[in-house]
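One protein chain omitted, others in place.
Per-chain residue numbering starts at 1, and chain names A, B and C are given in the order in which the chains are listed.
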Amino acid sequence: MDEGLQAISPPPLAGQAELFPPPFTGEGRVGASAPEDIHMFVEQQLIEKIGALGGKLHTGRSRNDQVVVDERLYVKSVGAQLVAGILALESALVTRAREQLDTIMPGYTHTQRAQPVLLAHHLLAYVEMLRRDGDRLHDAVGRADVSPLGAGALAGSGFPIDREALARDLGFATASANSLDAVADRDFILELISACSIVMIHLSRLCGEIVLWTSAEFSFASLPDSLASGSSMMPNKKNPCAAELVRAKSGRVAGDLMNLLMVLKGLPLAYNRDLQEDKEALFDAVDTTQACLEVTARLVEGIQFDQEKMRGAALAGYTLATEAADYLSRKGVPFRDAHRVVGQIVARAIKAHRGIEDLSLDELRQFSSLFDADVFDHLTLEGALRSRDVLGGTAPVRVREALANVKT
Amino acid sequence: MDEGLQAISPPPLAGQAELFPPPFTGEGRVGASAPEDIHMFVEQQLIEKIGALGGKLHTGRSRNDQVVVDERLYVKSVGAQLVAGILALESALVTRAREQLDTIMPGYTHTQRAQPVLLAHHLLAYVEMLRRDGDRLHDAVGRADVSPLGAGALAGSGFPIDREALARDLGFATASANSLDAVADRDFILELISACSIVMIHLSRLCGEIVLWTSAEFSFASLPDSLASGSSMMPNKKNPCAAELVRAKSGRVAGDLMNLLMVLKGLPLAYNRDLQEDKEALFDAVDTTQACLEVTARLVEGIQFDQEKMRGAALAGYTLATEAADYLSRKGVPFRDAHRVVGQIVARAIKAHRGIEDLSLDELRQFSSLFDADVFDHLTLEGALRSRDVLGGTAPVRVREALANVKT
Amino acid sequence: MDEGLQAISPPPLAGQAELFPPPFTGEGRVGASAPEDIHMFVEQQLIEKIGALGGKLHTGRSRNDQVVVDERLYVKSVGAQLVAGILALESALVTRAREQLDTIMPGYTHTQRAQPVLLAHHLLAYVEMLRRDGDRLHDAVGRADVSPLGAGALAGSGFPIDREALARDLGFATASANSLDAVADRDFILELISACSIVMIHLSRLCGEIVLWTSAEFSFASLPDSLASGSSMMPNKKNPCAAELVRAKSGRVAGDLMNLLMVLKGLPLAYNRDLQEDKEALFDAVDTTQACLEVTARLVEGIQFDQEKMRGAALAGYTLATEAADYLSRKGVPFRDAHRVVGQIVARAIKAHRGIEDLSLDELRQFSSLFDADVFDHLTLEGALRSRDVLGGTAPVRVREALANVKT
Partner (left out) sequence: MDEGLQAISPPPLAGQAELFPPPFTGEGRVGASAPEDIHMFVEQQLIEKIGALGGKLHTGRSRNDQVVVDERLYVKSVGAQLVAGILALESALVTRAREQLDTIMPGYTHTQRAQPVLLAHHLLAYVEMLRRDGDRLHDAVGRADVSPLGAGALAGSGFPIDREALARDLGFATASANSLDAVADRDFILELISACSIVMIHLSRLCGEIVLWTSAEFSFASLPDSLASGSSMMPNKKNPCAAELVRAKSGRVAGDLMNLLMVLKGLPLAYNRDLQEDKEALFDAVDTTQACLEVTARLVEGIQFDQEKMRGAALAGYTLATEAADYLSRKGVPFRDAHRVVGQIVARAIKAHRGIEDLSLDELRQFSSLFDADVFDHLTLEGALRSRDVLGGTAPVRVREALANVKT
C-alpha cells in the first residue's frame, strides 16, 4: 500500500467507540478534542498549521464523496498489486511446468486415476484459471476507475467544480455521471471481493492438491523444511500448514463477500452509515488474497516433485483402458461398443492382477479381432499422451505449444 | 474477557508470518529465537525461569487438544457475557415498555399501517426474540462445556491421565468421549456463531426500526444528541449512525458464519491446520455481537418517543377496519362476507376523505343492517386494542400480564 | 431459453435417485432400462432410430466436456437475456425520469432528509447501477464464450478433432487452451452468479424504496391495484408484495453464490461429481434474477408518484441549510465556519418552528453580516437544485443533459 493510502487503513474491530461517533453538537465538531474521522483530522491539522484558512479545505467536498474517492483509489492500487501477485504465481507455475515437461502423472476424475497427463499440463491448468482471474480483476478495476469527487453529500457540489479536470488530476479515467449513485453504491467493492473470492477458490484447489500430493499415500511431492512445519508431539511429521491455511482462507474471503452483500441489501439511497462497514470486508479480502497469492507462489517454487512416484501411479490403475477403446473406435467400432469390449478386457485383467498392457495380442483378440500388434504402441504412457494431440490436449507437442504461447 | 483468556486474543490479519510457521527443523523449536505459538511461548518462559524441568510442561498434552481447551473456555466465558448482554437489552426494553404502557402506535404489515398496537407490545416482541436468543446461546455453551484435554494430538494421551478429574479442575461439565472428534471438530464454534447471527438479525430489525422511526416521515421518535451524529455538510441533520451500524454488522457476523462453514467443509479427520482459521471468525462474531448488544441497549434506553405522532398515525389509514369486520363476524356474518362488506365501507370512506369511524350509523347500515350503535365502541383505538384480548394479544390487560410475567 | 437448452433444465431436488446414479456394471449402461443422464438418453434414442451406428455419437466426446459445452451455451444465452432484462428496466426508469423532470423530492442520507433532488435524478441513479450490471454480465459472458469440446474426459480427445472449427460451428469465440482446466473449473458460473447477486442488490434497494415510498408515512407514491395485493384480515390494505419479494430474493441469489463457492472449495483437478451441483445454483440464480428484473420493470412502469407530497417533504426538514452555508462559503467564509453559523441559524429556526427560508434578512444578518437579499434566491427548492450545477449534479440542466446522453 503506498503512503497516501495508509490513511484509510482498517479501523479497529467493532468497539463502541466506532459505533458511537462523537455526539452531535449542532456546531460542527472540529473544535472537539478528538476529531470525528480522518477527514476532520486532516482539516484540524491544517487549521493548526495555517489558521482559519484551513477551514476552507472542505469547500466543495463532502465526506460522502471523499470516502468513495479514497476507496476507489485504494481499489485501483490494490487491484494492480493483486494482478501482479497473480502474474507472479503464473510465472512460478510456468517455470515449474517448463522444468517438468517430461514428468508423467495420473490425471484424475472423481479423485480416481483416469488417464496419464503431463505434470506440466496439470500446472498449466492453473495458469489458465489465474489468467481469467487477472482479467476479472482488471475489469473490476476498470469499473472502479471513476471519480466521485464533486458529488457532494448526495446532490452534487454547490460550487462550480470542473469534476472532469479533478478526475484527471487524481488519475481517474472519468468522472461519475450521477451524484446519488456516486455516494450510495458500492458495487465496485462487491465486484473486487467477488473476483478475490474466485481467485481464492482456485488457490484452495491448488493448495488442496499440494496437501494431497505431499501425503504419504500420494507421495508425489514433498515440501522443503522451510515451507513445512513440524509437530510438537510427533517428531517425524512434516505438515503442509501453509497450503492448509491458504485452502482455509478461501472461506474467509467468501465470508467477506457475504458480509458486504448483506450490508447493502435493501438500503435506500443515498449514503447510509451502513456503508462504513464496507471497509473491513474490503481490506480483509484484499490482504488475505494478496498474502495467499504470495504464499502459494512460494509453495509452487519450492515443492519437490517425485517423478518416479508420479510415473508409477500413472501406469497403475488401468489408465490406458481409454487408449484401447479409442483404438477400436478408430477402426470403426461404435464408441459405445468399444467401451463395452474394453470394459470386459479390464475386468479380465483385474481378475488376473495384470495391466491390460501386459495382456498378449492373442488375449486381446479374444475380445475383438480388430486388435493388431500396433495396439501396443498405444498401450504405453507415452503412446497415451501422444494420442491426446488436440488443441489443449496433454500430448507433449501440445503442451510445448501452450508453454510457447505463455506471455509472462 | 478475563485475564486468562487474553492469551488467545486474535492473531494479526493474514500475513505471511502467520501463513508460514517457523520452519521444521527436525529438532523441536523451543530453542528458536521466536516461539512458534502461545503454547511454545509459555513453555519457553517456564524453562527460562525454572530450567529444563519446564520442558515437562507439555507432558501428556498436545497443542491439538490444548487449543480446543482454550477455545471451549473462551466460548463458555463469552457465552455467559453474551447472555448477560442479552439480558441487559431485554431489561432496557422492558423498562421502556413499562413506561409506555399507554402509548398507542400503528402495528404494521408490509410496512403498511394495519392495526393499532401498544408500543409496549411492540417492544415486548423483541424481548421474546431475545429470550430465545439467550436460550440458544445457553444451549450452545452447554454443548461446548466438554473438556478435550487428554485427547492428545488425536489418539488420546499416552499418559494415564484422569481426564474427568482434569475436566472438573478446569470447570468443565464433562470430558469428551472420542479423541479424534475432540481435536477435529469445531461444531461448538459454528453453533455459537450461528446463535450470534440470529441475535444480530434481531438487532438489525430493531435498529432498522429505529432508523425508520427517527426519520422525518415517521417522526415516532428522536435520538438524543449523545446517540446521534451530525453531518459536515448539512448542519441540520441528526443521523442515527449507531443504529445503522448495528443493522449493517448483521452482515459481518453472517459472513463469519459462512467463513467457518466453508473452512470446515470436506476436511478429513483429525486436526488440520485449516482449523486455525476458526479463531478470527469466532472472535469477530463475539466481539461484534457484544458491542452491538450494548449499543442497542443504549439506543433503547435513550430513544425519545413521540406519543402524539404515534397515536395520530395509529388512527390514520383505516386501521380500525378490522374491528368493523370482526364486529359483523361476531354477529354471525361469515368472515369472508364481513370482510367484503367492510371493504366496501372503506372504499366509500376513502372516496369521502373520512375515517370509517367518522361515518354515521345510518351510513354504516347502508352496508349491513347488523350495525348497531355499539359499533362505535369498537371503532376507537382503545376499543380496537381492548378487542385483542387473547393470550399474547395487544389488549392492555394482556400486555400488563406479559410485563408481569417478565423475569428480569 | 431456446429449445436446445431445455435438455439441461434443472434436475429434481435432492432425491436419492439423483444421488445414486445407476450402478456401475462394468459394461456401459446404454442397455439399461433408464439411461443414466441426458447424454446417454440422446444416444439411446439415436440407437433406437438408426441402430448400432448411433453408438458412434460419443466418439471424441466425453460427458465431462459435453456438460460444460451445454453450460457455456446456456450462460451465453441467458446472459444475453439478462442484459435485455436490464435494458428493459433501464428503459422503464428513463421513461419515468423523462416524465418526472419537474418533480422535486427530498434526497436522503441516513434515511434523513438532506437536500432536494429531482425524482428524475434519483431514478437515473439506478440506471447507472444497471449499466454497470449490464457491463459485468457482458464481461462474464465474454469469459464464458470458450468451447471446451474436445477436452475429452480430462486429457484431450484421442481423435484428431479440429477443436477450433468445432468451436466456430457451435458459435463460440474460441476453444479452451487446457483440457484439465476445461472440465474442472466453473469460474464462469461463479462470475455469472456473482454478477446476478449484484444486480439483485440493486433491485433490493430500488424495491426497498418502493416499499418505503408507498407507506402511509412517506406517501410519495402508490401502486395500482394490479401491482399490489390485499389482506384477508384488513380490507383497507394495499400491500407492495411484489416489491417485498424482489427485495427478499436478493438473499436467494446470494445464497446460490455461497452454495457454489463452497462446492468448489478445495476440489482437486479435474472433474469431480461435486460439479453436478453447479446447475441448480446457476438455474435458480438466473431464473430469479430474470423474474425480478421483469417484475421491477413493471413496478417502475406502474408506480404513481405524488408530486405534491414529494415537494412538501423536500421543503420540510431544513433541507436548504446547505444552501445557506454554501452561500457564505462563496462569499469567502471558510466552509467550517459557514457550517457553524448555519447550524446556529437552524437551531434558532427549529426553536421558532419556522423554516430558515422564513427568517427575515435582518434575522439572518444577526448571524452573519455577509447575508444579502439575494440569499433568498438560494433558499428555495428551485434555487437549491440550480446550485448543484456540476457534472452528475441534480441541477435540472444537468439532469436533462444526463437524460440526453442515455442510450436506450
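Here is the rule we use: a residue touches a chain if its C-beta (ideal position, glycine included) is under 8 Å from a C-beta of that chain, and two chains touch if they have at least 3 such contacts.
Bear in mind the structure is a predicted one, so any value in this text is a computation, not a measurement.
J.: Can you tell me which of B:103, B:194, B:239 or B:289 touches the chain that was removed from the display?
T.: From the options B:103, B:194, B:239 or B:289, the contact with the absent chain belongs to B:194.
J.: Which of B:103, B:214, B:289 or B:394 sits in contact with the chain that's absent?
T.: Once the missing chain is taken into account, the touching residue is B:394.
J.: So which of B:72, B:121, B:279 or B:298 would be touching the chain we can't see?
T.: B:121
J.: Which of these, C:291, C:350, C:370 or C:406, touches the one chain of the complex that we don't see?
T.: Going through C:291, C:350, C:370 or C:406 one by one, C:291 is the residue touching the chain not shown.
J.: For the chain that got dropped from the picture, name the residues of subunit B it touches.
T.: 26-28, 30, 43, 47, 52-59, 64, 107-111, 114-117, 121-122, 124-129, 132-133, 135-136, 139, 143, 150-161, 163-164, 175-185, 187, 190-191, 194, 197-198, 201-202, 204-205, 208-209, 212, 247, 250-251, 254, 257-258, 261-262, 264-273, 322-323, 326, 329-330, 334-337, 339-340, 343-344, 346-347, 385, 387-395, 398, 402, 405
J.: Applying the definition given at the start, please give the residues of subunit A touching the unseen chain.
T.: Within subunit A, the residues that touch the unshown chain are 106, 109-115, 211-212, 214-218, 231-241, 244, 258, 261-262, 265-266, 313, 316-319, 321-322, 325, 339-340, 342-343, 346.
J.: Extract the touching residues of subunit C with respect to the undisplayed chain.
T.: On the subunit C side, contact with the omitted chain comes from 10, 13-16, 18-26, 28-29, 36, 39-40, 58, 62-64, 152-153, 225-235, 238-242, 244-252, 254-263, 265, 272-277, 280-281, 284, 287-288, 291-292, 294-295, 298.
Rule of thumb we're sticking to: only the chains that are shown with their structure count from here on.
J.: Of all chains present, which has the mean Cα position farthest from that of subunit C?
T.: B
J.: Note whether the interface between subunit B and subunit C is symmetric in residue numbering, meaning over half of all numbers used appear on both sides, and answer same or different.
T.: same
J.: Select the chain whose centre, defined as the mean of its C-alpha atoms, is least distant from the mean of all protein C-alpha atoms.
T.: Answer by centroid distance: C.
J.: Calculate how many whole Å lie between the centre of subunit A and the centre of subunit B, each centre taken as the average of the chain's C-alpha atoms.
T.: 34
J.: Quick check: how many Å separate the C-alpha centres of subunit A and subunit C?
T.: 24
J.: Can you list every residue of subunit A that touches 2 or more other chains, as numbers and ranges?
T.: 26, 28, 58, 64, 152-153, 247, 250-251, 254, 257-258, 261-262, 265, 272-273
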